[in-house]
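Of the protein chains in this complex, one is absent; all others appear in place.
Per-chain numbering from 1; labels A and B assigned in written order.
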Amino acid sequence: MSRYILRRIGFLLLTLLITSIIVFGITQVLPGDPARVILGREAGEAALDSLREELGLNDPLPVQYLRWLGDFIRGDWGTSFSTGVEVRPLVMQRLGNSLMLAALTLLIAVPVAIALGVVAGLNENKTVDSAVNVSALSVVGLPEFVTGILLIEIFAFRLGIFPANSSIRPGTSFLEALPMLILPALTASLVILAYISRMTRVGVIGEVSKPYVRTARLKGLSQWSVTSRHVLRNALLPTIAVIAISFGWLISGLIVVENVYNYPGLGRLMIFAIDRRDLPIIQAVAMVAVLAFALANLAADLFSGYLNPRIRLQ
Amino acid sequence: MKPALSIENLTVSYRNGSSPVTALREVSLEIQPGEVHGLVGESGSGKTTLVLAAMQHLPDQAEITAGSIQLDGQELIGLTQDEMRAVWGTQIALVPQDPLSALNPSLKIGSQLRELRADLSKAEARKKSIGLLEMVQITDPERVAQSYPHQISGGMQQRVMIAMALCMGPKLLILDEPTTGLDSTTEAVVLDLIRDLMHESQTATLYVSHSLGVIAQFADQLTVLYASELVEHGPKMELFEQPLHPYTHGLLDSVPRLGENKHEIQLRSIGGSIPSLGDLPPACVFAPRCSVAIDICHEARPDLESSGVARQVRCYRWEEIQANQVDPRQPPAPPPLAKSDSAESVLKIEDLEVDYDQPRSLAKWLRRSPPQSVRAVDKVRLAIGKGETFGLVGESGSGKTSLAQAVIGLVDPAAGNVELFRAKLPSKISERDRKTLGQLQMVLQNPDEALNPYLSVGQSLARPLVLLGGTNSEDEIDRLLEAVRLPSEYADRYPAQLSGGEKQRVAIARAFAAIPDLVLLDEPVSSLDVSVQASILNLLNHLQRKHGTSLLFISHDIAVIGYLSDYVGVLYLGHLMEVAPSRALFDPPYHPYTEALLSALPLLDPKASQERVRLQGELPSPLNPPTGCPFHTRCPRFLGQICVEQTPPWQEDETGTSIYCHIPLEDLREEQGLVFAMRKRK
Partner (left out) sequence: MAVEATTAGATPVRGWRPLTVLTSLYRRPASAAGTTIVLVFLLMALIGPVVAPYGVNEQIASEARQSPSPDHWFGTDHLGRDVFSRVLYGAREILVVAGLGTLIAVVVGSAIGLLSGYRGGTFDEALMRIFDSLLAIPALLLALLLLGLVGPARNAVMVVIVIVYTPIVARVARSAVLSAKSKGFVQAARMRGESQSWILFREILPSAFPALTVESALRFSYAIFLIAALGFLGIGVQPPNPNWGLMVAEARAHVFQTPWALWMPALAISVLVIGVNLTADGLRRILRAPGE
């Protein structure tokens, strides 16, 4: 097992390294002059030059990359080009907000999705299964901005239960923010719900037909026993990996959802920064998002490795 | 006394889309307590359906349209799931074919055993499960109880399944091909165990097997199923001595018996193939393949008639067969040519070694430490002459497949020399010229993956003709199909439309397309039905006779090897243990491993005698091979330190038998009697 852990961590670090090169590379290779963005259109050449020198923009790319990477690891994420504030505290605060939203989304999506997937899988080809299947296929099709606007229309404008706008103030606690989190969380959870329930269903169907389930039945065990101790125990193992993969969807989804609901998270920050070509923020948000995704995958790998006797006891 | 199981006129159909398919037609049988009832049938016979029906565990699409199933007087058909739950585990139990997939991979063995005794406290249940494991002769029950299924060997897994089945003392025990997935030597040990346990209990047993040998050893009564019908039934002795149904005759004829060789006896195969259940012959299901079928057999379905005490047969001509007025046996294959004296050397293998590197961890790779390797083939030497068949027999881990793959060039040997017609054979396929490629071909193990599913049969056969034979015409393809006894319309068919046996024939046709001088065959008949096996073996003999092709035939079945080969090599853990002319293989002296293999095979003759030579322990891990003689850890004739420290010498005797052992040949000859004695068949 320890070899497995080391391999996974090694892979994580390698992935992060390559990703950082990609993030840095993209942001550096593309046109646009950060110095001009900072100083504005009327700045003179001399001022631009000295700022470029100061920002280290005239150094060769690999040197810039290493400097950037070193700074990043040490926690120095630079200063925003457009607002002049320090990037790290800003990103961390927004990260906190996004995490709250993400947590609520998963809290809603995961249990419901697994339950639906299990019920559908255990009743393969019966009506309940087709119903779940078709709804999943349909819901996956709805982009988050469509569902978001739809939910706002129904619950905020027509019914007035929840607020249409979720711009919370910094420092709001989870409980206080809850009413404003519900609609965005619901919106973001739909796509993930569809994905996880489909994968869970497939997993359950695959296990139900296996010989050891027949053995369990032929021991005279109750339906409940067979389902929980045998089918689900094995079918849900891959679900852990599925949840980790859906994290990627979650990150993409949150970018859109936060913009629909005006929620001050990383997604909104990203769009804000892109609009202003604010490089340091863009780089920092990208790295944090990738790190979060990679960590989620690592956690899932390790957890399911631990639960799987074939891997745990190597 | 009430029968433990009583099935009457059972008919089961499957809803297969629009047209239902009958899988069992009016089948009846009875098993008394303490009796072992053998159920013999090939694929499509309905034996699986019968087993599932008896357990009331048929899939949803199945429907019992008629008949009754009574367990100790209680009618099972119509019981609800809840009611059946009370029956399962306590009154009926199943030992299935593949034990690994029948065990929950995420639960420990002990935990799975304890499930059966939910009524006991945890401590008592634990004690009981240890007792169960001891009952099935597992030597280290505590360790096994704490293990997960993948951590124990196949033989042990099956013993666990047997323990689970017998735990509650069921009235009916169903064994569904319980040893099919196991090695011969392991199979023998498990069969011993089953035999011992049967002795003690009063359980009625339904033993399902396609292996007539096993049935011959175990069963009291026998039922033969063919294409959903019961064709013959009766006491074992009578059935084996004088079968009455042509199909039963065919089955018994088509299996090579231990000790038989192709020069002495010709296998009779059953012509044609098993009909599909959706397209059964209207009258007697066996008529299209029967050599004594008369008009009425094609017009009306024969009834099941009583042909003696507790004997039944479904055939119009059984009385004639009984009176020996008619011979239902299919014509034998023509005898092979006598071997020519000039044995031109076709293949010569010297000191061949094949290694497989184990994947290294990143740390080790960075440190550049050499990879651990497993030696699959260790200094093997053998020679094959023109027109000869060399049989290689071994169990799993013996290296037989690696050997073949190294010769054919799919795998690079680590060392050694291979000569084809006295010229060095390059080890990589890319280094061989067209002519060489045409001289050496191979038929692989799994017929279902042997053909490209996206190419028609004709297209698959055309390739070797074009590449290696230089010709390509429809006539050639027809010729090839005819040679493997397939109709020429098959050229337009796709693999998905062919049965396993038919696919294997096409694979053989493909291998023989460019008329090679040597064909390697890796377990070509192991996954096929018994009646089909004989026709493939005869086909191989026929092709050999026609073209003078040499064959290197690999199998785990020593009876088939002994039948087909001129010379036999016995492999264990990558080493050759014995090489002998096939007829000399069956007489002492034997290598101790050969002795064990010969004594492991269940004999087809119920009156035959067979020594019981069993191996201790488990196959050693190939990562840590034994020193000295590789067999010493399990050898029943272990001498002493010499076996541990020194590699054995090769000893040869006047019959041409070479044995790799420290024990002097004269000693072996003295101590070993004939391992088995079977009566010759008529």
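Throughout what follows, a residue touches a chain if its C-beta (ideal position, glycine included) is under 8 Å from a C-beta of that chain, and two chains touch if they have at least 3 such contacts.
On a predicted model such as this, the values are computed, not experimentally measured, just so you know.
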item	value
Which displayed chains the unshown chain touches	A, B
Hidden-chain contact residue, picked from the options B:L71, B:A333, B:L468 or B:L615	B:L468
Contact partner of the left-out chain, one of A:L137, A:I154, A:L178 or A:L313	A:L137
Identified contact with the non-displayed chain, of B:I408, B:L521 or B:L543	B:I408
Of A:Y65, A:F145 or A:F303, the one touching the omitted chain in the full complex	A:F145
Residues from subunit A at the interface with the omitted partner, ascending	11, 14-16, 18-19, 22-23, 26-27, 30-32, 134, 137-138, 140-146, 149-150, 153, 248-249, 251-252, 255-256, 259, 270-271, 274-275, 277, 282, 286, 289-290, 293-294, 297
Hidden partner interface residues of subunit B, rising order	14, 16, 21, 23, 43-44, 48-49, 52, 58-59, 62, 273-279, 408-410, 429-430, 432, 434, 437, 441-442, 444-446, 449-456, 460, 463-464, 467-468, 492-499, 502, 507, 510
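We adopt the following convention: only the chains that are shown with their structure count from here on.
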item	value
Euclidean distance of C-alpha centroids - subunit A vs subunit B, Å	52
Of all residues in subunit A, those that touch subunit B in their complex	3, 6-7, 10, 210-212, 214-223, 225, 229-230, 233-234, 237, 307-310, 313
Of subunit B, residues touching subunit A in the complex	55, 57, 81, 85-90, 92-94, 96, 98, 101-107, 115-116, 148, 150-151, 161, 164, 361-363
